[in-house]
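Below is one structure; the comments refer to it alone.
Apart from one protein chain that is not included, each protein chain of the complex appears where it belongs.
Letters A, B and C name the chains as they come in the text, with residue numbers starting at 1 for each one.
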Amino acid sequence: MIQNPIPWPNGAKCACAITFDIDADSLIHVARPGDSHNRLYPISMGKYGPDIAVPRILETYKRLGIKQSFFVPAWCIDQYAPVMEKILEGGHEIGHHGLIHEDPIVTMGDRQRAAFEEALSIYKRVCGGKPRGYRAPVYNITPQVVDLLIEHGFDYDSSLMGDDIPYLLEKGGNNIAEVPVHWGCDDWPPFAHYEEIGYVNHVQPPSVGYQGFFEEFDAQYEAGGFFMMIVHPFLTGRLARWRVIEKWLENTMATKDVWFARLDEIVDHMRSLEQSGEYTPRKDILPYYPEQVIRAEAAE
Amino acid sequence: MIQNPIPWPNGAKCACAITFDIDADSLIHVARPGDSHNRLYPISMGKYGPDIAVPRILETYKRLGIKQSFFVPAWCIDQYAPVMEKILEGGHEIGHHGLIHEDPIVTMGDRQRAAFEEALSIYKRVCGGKPRGYRAPVYNITPQVVDLLIEHGFDYDSSLMGDDIPYLLEKGGNNIAEVPVHWGCDDWPPFAHYEEIGYVNHVQPPSVGYQGFFEEFDAQYEAGGFFMMIVHPFLTGRLARWRVIEKWLENTMATKDVWFARLDEIVDHMRSLEQSGEYTPRKDILPYYPEQVIRAEAAE
Amino acid sequence: MIQNPIPWPNGAKCACAITFDIDADSLIHVARPGDSHNRLYPISMGKYGPDIAVPRILETYKRLGIKQSFFVPAWCIDQYAPVMEKILEGGHEIGHHGLIHEDPIVTMGDRQRAAFEEALSIYKRVCGGKPRGYRAPVYNITPQVVDLLIEHGFDYDSSLMGDDIPYLLEKGGNNIAEVPVHWGCDDWPPFAHYEEIGYVNHVQPPSVGYQGFFEEFDAQYEAGGFFMMIVHPFLTGRLARWRVIEKWLENTMATKDVWFARLDEIVDHMRSLEQSGEYTPRKDILPYYPEQVIRAEAAE
Partner (left out) sequence: MIQNPIPWPNGAKCACAITFDIDADSLIHVARPGDSHNRLYPISMGKYGPDIAVPRILETYKRLGIKQSFFVPAWCIDQYAPVMEKILEGGHEIGHHGLIHEDPIVTMGDRQRAAFEEALSIYKRVCGGKPRGYRAPVYNITPQVVDLLIEHGFDYDSSLMGDDIPYLLEKGGNNIAEVPVHWGCDDWPPFAHYEEIGYVNHVQPPSVGYQGFFEEFDAQYEAGGFFMMIVHPFLTGRLARWRVIEKWLENTMATKDVWFARLDEIVDHMRSLEQSGEYTPRKDILPYYPEQVIRAEAAE
């Protein structure tokens, strides 16, 4: 079912990654900048992530012996610096996730560059070094951000939905890897209830909300593909939900031949196969469209 | 339960069609014309359709030996011309689906005619000949479009919900066939998560999202009716979802007496029965209402 | 669990009513009065009700030997007059449901009276006589409408949610019966997909969409209460959905001691118990509030 499957290390049938976006309370500050400091309920809902959920998640990872990727807006890296240290101590990866979860479609041009680079300097101060991967807030990566990623030597982005497995984005003669996301494996639709951000859905029971994720895994496993969850500590790190994920992890590790890895490791693996000529990744050339597709007059 | 069931070829108990609307990234260009070229996430989400999903779907169809219908906006026909060639090589049908998925309620009058006919000329250039069928973007067919369909010799429309089985639309003394759709068999409600288009629903698990479709099939099968899915490659062509459909197809073909066909074949069949006097389709006379139903003052 | 259950005829454990609101295409004309006549998709979706679904429903009722209530906007009574005749021939009841499904909260004052009474005169012309019951479009009955119901000698309203079983509304010394509705037994939330009216939910599978209804029935049956579905032919009369209801009806009639009746019969029964002193209905005195509850300045 997958045209060009990547041969995984040690003959594993599938590569898997659980990626947590630690947005914490950045979301309400962006959604309601005028009075978010007075909105204690969404602040507390977000803070549950780094304060309560992340230690729980790290404990599970430690017990199971896996290392995974986290994406964190720089403002959150700063606010919750001790949590970042614990993540790094566990051997996990922290990627760039904007300055304060600002939508890159909104902050274009000079402002985008300034925010992107301020985030890098906060990252360096708290985490040391620089991130190898990036995920755009609300997935809204722009061509300008791709340029910034290339300029700053990033190895990969993880914001697009163009394939089931990692592929390449080429722009201006350079390329970076793309580790694709998918709405069917994102915990926002089943679990977010956040009126200030436009979500008033039924909150799914833990046993139901991840059912689709696990069916995606089963399909990817059968096809020798790649399975990634895009989840948030304040949602998926809640007690009853994390039990579901934890049990799935335990069961999968015990019964399946799966490679759980950080995204940077997955990208390194693909790149090494590419260099040795064992594998040729699919490549998308950017920009898809150099200018507006529908001319102003036609668009009404 | 169906008043005037159509006798299907070879005594089949039910006619079935899987119809894919390949909207690809046209949707974001229409939804956000000002900056859609910078919105890489929805572009990539849409491109997954022709790039990844359609080859997968065609492979299944080939293996199972069925031919089906696709509806494609002309802009997508042009952008993804090699994919169209593969569809046609497989013996499938490509129908008219607007110029770039513009809503016909918005583009009325001269603009509608121009878009409709520009789409025909792109179709001719890429696909050869002209389409026999039409499906309106967002189902919003207007009386003007019905006139255009009749003027250009179309055989059928597939945008309305007035019956369970194909029927006729008569306007100005001419008629075309209507192959009716239904929200209960459209993959947009269970699977689309597309904030820019107003969809922020829970994304259903693959095994759940099509459950209602299959119950519709069971009811139509029992009644000797007609069952059609209205689906999109970027949604239904995702790996785990397509496995569900594929298995249903395999199981249904193995255990039921069903006629899987292109919509043009289904219409031809109904028309030949009509000509031989074996069957009289139900007919709706258009326009339903020559002018506004609620006068301006009454409507506030 | 019910404080003052009504003793039902012949010792039945529960009274049941399936009430269909035949809104047909009135909904789109009210939602988009400027161009609804050009919107063939929602027109056809609505017309499915009287054209395809109502004959199906009447056939089931006839086979099972039950008589039920329908509520129809007068404009639809006029447009689909032959369908109304068939309903009345079957011994069913047709109630007042506005002139063209206008929201009574919007059309207050003289306009409300004019619409209400024009509906009565259309009713008289097509159906003969006058309706005994009323259901407000979108349930939005106002005190003014209650006055009109009393003035015109109506026996009941069915728009409110103040109890599990029928009760009384008193206003200005007179009273009428209230046969209460409930969102948990309305087919709009599980099945409507109607962007023009603000509904873009997942369309539930037929087997799932009525599950909550049937649980409500089970609870009412156990408590000796009253169970009513508020459904629409264009939704619940679809083939696969009506099969679910039909099977539930068959099974319930075969295995339970239930009184299926028209709402006017249910109200007559309660009134006769009231007159004989065997039962005292709960009574709400209107208006609940003679004027605005939150004064303008306090409401911002």
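Keep this in mind: a contact is a pair of C-beta atoms (placed from the backbone, for glycine too) under 8 Å apart; a residue touches a chain by one contact, two chains touch by 3 or more.
The structure displayed is predicted, hence computed values, not measured ones.
Although one chain is omitted from the display, it touches the following shown chains in the full assembly: A, C. Interface note: of A:1, A:45 or A:66, the residue touching the hidden chain in the full complex is A:45. Annotation for chain A: contacts to the undisplayed chain at residues 25, 29-30, 33-41, 43-45, 47-48, 51-52, 55-56, 100, 106, 191, 193, 195, 200-208, 238-240, 242-243. Listed here are the chain C residues that touch the chain not shown: 1-3, 105, 108, 136, 138-144, 146, 159-164, 180, 182-184, 186, 189-190, 198-199, 201-202, 204, 208-209, 211-212, 215-216, 218-220, 222-223, 225, 284, 286-294, 296, 298-300.
Please note the rule applied: only the chains that are shown with their structure count from here on.
If the chains shown are joined wherever they touch, the resulting network is a simple chain of contacts running from one end to the other without closing.
The mean-CA centres of chain A and chain C are about 49 angstrom from one another, to the nearest whole unit. For chain A, the set of residues that touch two or more other chains is empty.
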